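Written below as structure tokens is the structure these notes are about.
Left out: one protein chain. Kept in place: all the others.
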Amino acid sequence: MIGYIEKIKQISERLLKEGTVESVVGFRKGSMPMMNEPCIVKRPDKVEALVWDSNCGINLTNYLTNRKDKIAVIAKGCDSRNIVTHIIENKIKRDQLYIIGVPCKGMIDKRKVSGLAEGEITSVSEDGDAILVKGNGFEKTVRKSDILQDNCAICVHRNPVIYDELAGDLVEEQKDVNRYEDIEKIEAMAPAEKWAYFEELLSPCTRCYACRNACPLCYCPTCFVDESKPQWVGKSQNDMDIRTFHFLRAYHCAGRCTDCGACERACPQGINVRQFTKKLEKDCLELFGWEAGMTLDERPPLDTFKADDPEAFIK
Amino acid sequence: MAEWEPKIVSFLCNWCSYGAADLAGVGRMQYPANVRVIRIPCTGRMSPKFFLAALREGADAVWVSG
Partner (left out) sequence: MEYDQAVPLKYVINPDECIYLTKGKCGNCKKVCPTGAVDYDQKEETVKLNVGAVVLSPGFKPFDPSRFDNYQYSNYKNVITSLEFERILSASGPTMGHLTRISDQKEPKKIAWLQCIGSRELNKCDNGHCSAVCCMYAIKEAVIAKEHEGDDLDCAIFYMDMRTPGKDFEEYYVNAKEKKGVRFVKSRIHTIVEIPETGDLEVRYADENGDIQIEVFDMVVLSIGLEADPNTVKLSEKLGIDLTQSHFCNTSAFEPVNTSREGIFVCGAFQGPKDIPESIVDASAAATAAGQSLTAARGTETKQAEMIPELNVKGDRPRIGVFVCSCGTNIAGVVNVDAVKAYAEKLPYVEYAGNNLFSCSQDTQDKMTEIIKEKNLNRVVVAACTPKTHEGLFQETLLAAGLNKYLFEMANIRNHNAWVHKDAPELATQKAKDLVRSAVTKVALFEPLEEAELQLNQTALIIGGGLSGITTARSFAAQGFETHIIEKDAQLGGQALCLYKTTTGENVKEKIVELVDEINGNEKIHVHLNATITSVDGFVGNFKSTVDENGEAKTIEHGVAVIATGASPFMPKEYNYGKDPRIITSLDLDKKLMVEDPSLKSMNSAVFIQCVGSREKERPYCSRVCCTHSVDNALELKKRNPDMNVYIIYRDIRTYGEREYIYKEARKEGVIFICYSVDNKPVVDIKDGKLTVTVLDHILRRPLEIETDLLTLATAIIPNQNEQLAQFFKLPLNANGFFVERHAKLGPSEFATDGVFLCGLAHYPKPIPEAIGQAKAATSRAVTLLARKTIHTSGQVAKVDPMSCSSCMVCVSVCPYSAPSIAKEGRFAGKAEINPVLCKGCGLCVASCRSGAIRHNGFDNSQIFSQIFTLSQVA
């Protein structure tokens, strides 16, 4: 993965020099290990700041919303699917975009790495599948496959679905992964068990809305939780209000969510917020044969009306 | 103690089910009095917000028909 960076810099420099784009959205090194941060490069001589490794989990589609300039973006499989959704939803035009596709082998879950360390981590470097974690007084090598973000471990669209140029060779897609093992487990629970499970799951939530803000699908001028006329969901820490927020956030993502993991990654409390969106992602696949962001030609099933929709499952 | 009766909120499409409920009246079909009907212009109007709100307001069941 780290091998892509030279190609990314080369392409970015060329695009900025030739004036194909006015800016490039990518990542630069953050101030903490495993915390690469998004950046916008506007001058060819600044492309050196760009980085690419397994710590680029943030979904860059967020930075494209309502932009008016011509812009290049570095896109993993999931990013590219969100870009497709963005184009469909009128958030940016295809001809404004230059997509630098990055075939992806998964991003590191920094919480999993921290869990393995015996103290503060000072640096994390990678060499293929080997991840070297260094800290104050310890050093450890772990296999990347053991510390992948949960969504990356079950990802079946690692290659970008839409791009203008690739920064590396396409990778083999994962097959025989059960994407919905966790959801199936919840589906099998008895109602009381489910209730207890969700009560437990959401108990740490502080309604900071980090999940919402990290999500490329959330771009409304006024979010439903902030509506006041009528105010039908309270703004408190009340259990009901918290649940209402999570349920409806998931509904708003139904048929659009690519399971990019941005929400879960952003949650400061480490809540598996993907459990909600994933259930609806699974439903969309099973009921409509739909995966979000795979084509520019069709809107998500819940966004369309068809007179001949069989909807056999509703009967 | 009286037997527990669920509170049911129903959202009925103006064009079919609401009219069907009217006809049930015309036919004098008897049913328990624990349903409260909210007329909506079409089941397409039904938003997940309504389900959640009704359940939060104490409904034991929400019935959408259209």
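Going in written order, the chains are labelled A and B, and every chain counts its residues from 1.
The working rule: a contact is a pair of C-beta atoms (placed from the backbone, for glycine too) under 8 Å apart; a residue touches a chain by one contact, two chains touch by 3 or more.
Model, not experiment: these values are computed from the prediction.
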Of A:209, A:232 or A:288, the one touching the omitted chain in the full complex: A:232
Interface with the unshown chain - residue positions in subunit B: 7, 9, 14, 18-19, 21-34, 36-42, 44-47, 49-50, 53-54, 57-59
Residues of subunit A in contact with the chain not shown: 88-91, 219-222, 224, 227, 229-230, 232, 252, 299, 302-305, 307-308
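The rule is simple: only the chains that are shown with their structure count from here on.
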CA centroid of subunit A to CA centroid of subunit B, Å: 39
Residue ranges of subunit A in contact with subunit B within the complex: 224, 232-233, 240, 244, 247-248, 251, 305
For the subunit B and subunit A complex, residues of the former touching the latter: 44, 48-49, 52-53, 56
